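The complex appears here without one of its protein chains, the remainder shown in place.
Note that the chains are named A, B and C in the order they appear, and that numbering of residues resets to 1 at the start of each chain.
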């Protein structure tokens, strides 16, 4: 029993944090907001070099062959930096899905995906829209329980502008044909379930990073902003609001880390663990967004102040890979079952 | 349009407040807790003399012939004093019900009820228990949609000890006979509806008084209690918690006063207005109880400190004449109907 | 207690309703935080004025209807129920106008009120400065007397409507040896003057709902002073006082939002989370409570009562309710709730997102809710400072 990350895992986290602090500062995030795609192939390639992109890809295909436990801390950093590249679409979900599909598809795509030369987007029934489809080289799309591999050119994308300028989604139409079908029946169901677990886990981990950053921004601002002759951060109302967010955050964190382990080990309850993580992380981040905005006052209400970068990330990640209602329903189905293993001593059994 | 009480109404409120401050101080409340009945016939007679008991009884039967608008401010004072006599059972609900039943029953009971010489308790399907049945001279009990007038001697009472020592309730069994039936069918339904409206309105108004007192207790304590060299009431955390209760309280109040007017005038939406009032007042009082307890710290957690007198009143009144869920369901049935008159300009129309 | 309208009030309501039905634009105007929308709203204000509905609560002598607060509530109810445009001229008509009537000289009334009524001059608020936000008395912008002029230097910020407005009102420190509430003077400043630089600030919706205004040796004649020199705080308190606040936050707005929320829930009741129904109904009940409390307050005001710190209860209640209603709507809308109005999948839901962004400002502007809670605790509950 050791519920902690290894030194290597923490070191990789620090490396990614440092890299993103340099390459994905708020100005860079804003610069990408105003581009047509909102994405940067150059940045994506760099991210691949740091190891973020191919982490879950087997090393036989130029990936790192690591697990979700290794990946989860990096996702946290992605959230902390408000990085908007297709980390979830490709690194967390798409590439592992291609690996699981195997065969020609994996042979054709896995290596370019792992090294950041190709992007895959995944259309999953949990959401009406597809993230990052507009920059994808390969679309994996569900239709009537089947999974189809579709070239972007043969799908019709309608971009859906979103309140988070970093989120780029589209409604995607395509004509499923037998040649495009890459999985069906039980296999497709299994693959879609895995995709959902990985996607929601990655979103949850990003939300942890987002919430942490929101608290940090609010603490920094209220420590330097003086009113009535004192820093406003010395007022109990400001302190307690942020303390409450911190409590939520620190008790969402273990759920996220546990979910990562459950997905990595493929244990039976992994989907429930992911849902618990996603809900707790989303709630913490929503609370963090409200508290950070309020702590900033009028300046936080401006476009030019940075706090809304993470506020919008909190909103959009909350809806990625399953809204809270979806995940709460999965939790309820588990916990309210007659034979649910609840109570003391059942946590790890 | 005048949404305010008359000077006479305010004067009567002040009279009752002064009377209760003298006769129903916390020590007197505690003294009654430890008696077998928890009620005092002598106090009840005095309350009748102040006008509280027979206020809604027609003046033809020695009552004051006034309306729920006159009564509501007095109920607030009853809550403020944590007075536990059968104000709701007899003054708010039972006596008006006897008056509506009329005939021999009214001839026999109305005057003694109005002058405080008799007590009536009402068993209503909204609750599994009957308040104040143990001291009643007359029981009006619902069974299968019929209303029965039952002598206490021919009913079987099982007292149900309650966490609020001031609340005295019993499970009541009796044998309905045709001689005991005083109303049935549509008439009984109508009478039971009226009883519920009056009971819930009186409970809501008491909750306003209870909440007001809880805030006052907390303000008084935190103003004199010094820690870290300053009154703890100077800490923002303490201030803001009580300010939030005050907001809830002051926006429950108009709902309660409006409901009183609606019941007095018998307007079509009176039941919905009563439910809105009861829910809002109960929520304010629950919040008030939590905040007041917390503001008192350990001393509030003792039996000897007075704050729990009102905390328990907040709990028990919340459940009298309809728990929140019941009232919320009535509100929803109204507001979610396809033709519900919602929106600006419909409040008084 | 008499919770019914007089025949005169019913008639007024009917008249307002009929006029609005005939005049409210069929399609929503563009946001008044765009140049185009600002001018469209100015035209609407002029149309209101021609109909006699621009300055409903102003005395008849200034071109208003002399409506009392009850009639004002009725007007607002009809105005919101009709879905009429937002009031771009509200800083003038509801805040500055009545203050000029109270503190202005005859010349000032003649100079400012007619052009305000005609929406020829639209006003920006200039309450805040970079170091005077919650701490509103910490004003540092100065106005130095130089023969017949004040020479103004400093910076105002969060000036609502500032991006496109014609004039700004605000307080300036005329006595350099004073601190806080003393030594401030209320001055009216044309934004077209040399030395004035307006920097529009984009809000969360990406539009410049407020502005920073830099004042660099700006000369305004002494005649632009409202009230006496050093009397600025008193004039400002009248401007920001309770009745004015009531005019800006009449219950009708929240009642209409509650109505739309219930309708939204009903439209999605098959798919929506059942707990949402309780929340939506509770919001409706709270909006009714807000309306009732407003009528009660107006009754007490008309009966001669004074209302002071109660405005802080009011502020917290409506701002939290407004936020809760919009949050609930977005929950009902699920993935569509976060789409911008122009998204093809957004359909007609986009206004809820805009409303949510606006609602987020509620607990911040006009005194943060933290400041309001202090006021409630200290001035209403009497807790120690």
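As a convention for this text, contacts are C-beta pairs under 8 Å (C-beta built on N, C-alpha and C of every residue); 3 or more make two chains touch, one makes a residue touch a chain.
A quick note: this is a predicted structure, and the numbers were derived from the prediction, not measured.
K.L.:
From the list A:31, A:151 or A:340, pick the residue that touches the absent chain.
P.N.:
Going through A:31, A:151 or A:340 one by one, A:340 is the residue touching the chain not shown.
K.L.:
So which of A:23, A:100 or A:244 would be touching the chain we can't see?
P.N.:
Hidden-chain contact among the options goes to A:244.
K.L.:
Over the whole complex, note the residues of chain A touching the chain we left out.
P.N.:
1-6, 69, 215, 219, 222-223, 230-231, 233-234, 236, 238-240, 242-244, 246-247, 250-255, 257-258, 261, 276, 279-280, 328, 331-332, 335-336, 338, 340, 342-348
K.L.:
What residues on chain C make contact with the chain left out of this view?
P.N.:
These residues touch the chain not displayed: 274-275, 278.
K.L.:
In terms of residues, what is the contact footprint of the unshown chain on chain B?
P.N.:
Chain B touches the missing chain through residues 127-129, 158-164, 171, 226-228, 232, 235, 237-238, 293-294, 297-298, 300-304, 308, 315-316, 319, 323, 325.
Note that only the chains that are shown with their structure count from here on.
K.L.:
Go ahead and note the Å separation of the Cα centroids belonging to chain B and chain C.
P.N.:
Inter-chain centre distance comes to 40 Å.
K.L.:
When the centre of a chain is set as the mean of its C-alpha atoms, what distance in Å lies between chain A and chain B?
P.N.:
About 52 Å, centre to centre.
K.L.:
For chain A, give me the residues that contact two or more of the other chains.
P.N.:
Residue numbers touching two or more other chains: 235, 237.
K.L.:
Would you give the residues of chain C that are in contact with at least 2 other chains, written as numbers and ranges?
P.N.:
Answer for chain C, listing residues that touch two or more other chains: 370, 373.
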